[in-house]
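Of the protein chains in this complex, one is absent; all others appear in place.
Let's turn to chain A:
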Amino acid sequence: MNYVVELRNHLLELRDFHIRLAITAGFVMLLFCLLLTRFFYLQVLRSEHYTTLAEANRISIMPIVPNRGLIFDRNGEILAQNHTTYALEIIPNQVPNLESTLDELATVIEISPEDRRRFNKLRRESTRFSSLPIRMRLSDVEVASFAANRYRFPGMEIKARLLRHYPHAELLSHVIGYIGRISDKDLEQLENNNALENYRGSLHIGRIGIEQSYEKELHGITGFEQVETDAAGRHVRTLSRTPPVAGNDLTLSLDLKLQQAAESAFGDYRGALVAMDPRNGEILAFVSKPGFDPNLFIDGIDHVNWRLLNESIDKPLNNRALRGVYPPGSTFKPFMALAGLELGKRTADYSINDPGYFSLPGSSHRFRDWRPNGHGRVNLHKSLVISCDTYYYTLANDLGINNIFNFIGQFGFGRKTEIDIPGEVTGLLPSSDWKKKRFNQNWFPGDTISVGIGQGYNLATPVQLTFATMLLANNGIAYRPHFVKQIQDNKVGHLHENKPSQMYTLKLKKENVARVRNALVDVTRPGGTAAKAGANADYTFAGKTGTSQVINIKQGERYVASKIQERHRDHALFIAYAPAEDPQIALTVLVENGGSGGSTAAPIAREVLDYFLLGKTPEPMLAEKANNRAH
C-alpha cells in the first residue's frame, strides 16, 4: 500500500471539536428539558393522583375491637367475663423464615408443638388477619423475657387482649356456649348480613348457646382509629379516633345456685333438667350433663382435648336438654288425659277394667301394661296416679292418631318452642300424614296404641316437655321460653327488660285441667308413682313419672333392669311443677339409663324444688362444699 502519511491538521480538528462541544451543550439542555417535562407531568399534571396514593400509603384505618358484653345470672353472678391476657402475635408476612424463627423463639419462651399446630391451623383458616397469636396467656415472666429479646424477632408483638372467660366452665357450657375464632365461613355469613364492617379486627364470634344467639347484642360497635403507619406497618401516630361501644351486658333469668343444685342432684347420672317459671317462660335452670369446658374452645381446641370430648361415650358435647330426643313415655299421659276430657272421649268417672294388656279387636297382639296383671278398675284419676298403660291404650284407640296429633301438638310436641338459644330440634309427634310422607305407608290403628303412652314414634326434648308442663301449670298460656331477662344497652346506657312474650293461649275447660292437675298432685302422694320422692314435702307438688324405652322388649319377654347393659337401660323421666296450687316452677328431669322415673328422676326434681322453694341445699352439694372447705 502506498499512501501519503498526512500529519494532523490541529486547527481543523479544533474547529470540529468546538462544533461537537456546542452540539453536546445542546444535547445536555435537551435532555434536562426532557427531565423537567417529566417532573412537570408527575408533579403538576398527576400530582393529585400521586398525593392520593401517598396518603393511602401513609394512613391506615385501624379498628378498635369493642369489649364483649358480660353475662350475669338473675342474681348478678357473673357467668361470662373478659380477662386481660397477654398474647404473642406474629405477622407471618413480616417473618421471612417462619419455621426457623419459631425454633429460635422457642428458646426464649415455651412453644409447644401443640401451639405450632394451632398456629398453622389459624394461618390456613384465617387468611384475613395479618397478625395471629402463637402463644396465649403469657405469664409475666414470659412477657418480660420476650420483651428483652424483642429485637431478635421482627414481626412479632406482645398484645394485650381481653380474653373471654367462663368461670363456671362445665356447669353452664350448654347454656352460655362459647366464642371461637372467626372462620372464613363466618366471614361469608357476616358479609351476607352486611355486618362485616363491624367485625374488622374482631377475632371471635359466638359459637353456640347464648354467645351465638345474642351475638348481635354482645359484640358491640367497633371503633376506628386513623393511624399513620410506616412501610413496615408500624404505628407512627394516631390522627383521629372513634371509640368503640362495648357490647350489651345480658342478665339471664337463670339462677346459678339453682343450676348448681340441679347439677349436683344428678350425682353421677347423665341427663338433663330444664326448669322454667310457668308465669313468664323464664328458664331458671338448664342442665345437660355431662358438660364440657367452653374455655377450651376460645382459641381453637387442641386435638387431644377435642378427641376426649368428641369420642367420649358420655357425649359431653351433646346438648341433651335442647337437642336430645327421647320417647316421652308416661309423661305424655297427662296430655292424653286432657285430650280425652277436652275432646269428650272420656269423663272423670269413666273407668275401664285393666287385665294387664290391651288388644285391638280381631288381633292377638297384646299391648302390655307395665304391671303384668293389670290394675283392675281404673278411672282417669287413678290412671295418672298409678300410670296405668292400658287406660291410655284404649284412650288412644278411641281418640285416633290425628286427634292426638292436633290436640297434643298445641302443647309444643313436634314443634320448636322458640327458646332463645340456637340448635333446637323439633322432636316428633307422629300423624298419619307424617307417616305417609316419611315411610310412604298408611297409618295402622296399631300404631296409635303405643303413641298413647308416649312410646312408638313419639320423641320429645326435655325443653319441649318443660314447655308442655308449663302449659299444664299455668292453665294453657304459652310463654316463649327464654334465658335473657335484661339487656344493659351500653350504647344508650339504659336497661332493657326482655318482657315475657305470650305465643298463644289454649282454650281449655278449667275443670278438665283441674282434674288432671289434681291427679298429678296425687302422683307425689302415698299410692302415687312418685310417692317416695314426694314424702314429707313442705309444699304440694304435682308431677308425672315416665320411663322411656331404649331397647324394644319382645312379645312375651319381661324387662329386667339388672339383666340389661347399663347403657341399654330405660331413661327415667319426671315432669313436675310446684307449688301445685300456684306454680312458680315447672321442670323436666331426664336421667339417661336411670331406670324408672319414680325412683331416679323424681328424687332429683324433689331436691331441686326443695332448694328453689325452701332454700334447702341438696346433700351432694353440701358434701362438696364441706370438701372444698377442708382443702
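Going forward, contacts are C-beta pairs under 8 Å (C-beta built on N, C-alpha and C of every residue); 3 or more make two chains touch, one makes a residue touch a chain; residues count from 1.
The rule is simple: contacts and distances are computed from a predicted model.
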Name per UniProt, for the chain absent here [options: "Quaternary amine transport ATP-binding protein", "Arginine ABC transporter permease protein ArtM", "Putative membrane protein" or "Peptidoglycan glycosyltransferase MrdB"]: "Peptidoglycan glycosyltransferase MrdB"
Listed residues A:Gln43, A:Ser139 or A:Gln189, member touching the removed chain: A:Gln43
Selected residue (touches chain absent from view) among A:Leu21, A:Ala535 or A:Leu614: A:Leu21
Interface with the unshown chain - residue positions in chain A: 5-10, 13-14, 16-18, 20-21, 24-25, 28-29, 31-32, 34-36, 38-40, 42-44, 46-47, 49-51, 53-55, 57-58, 228-232, 236
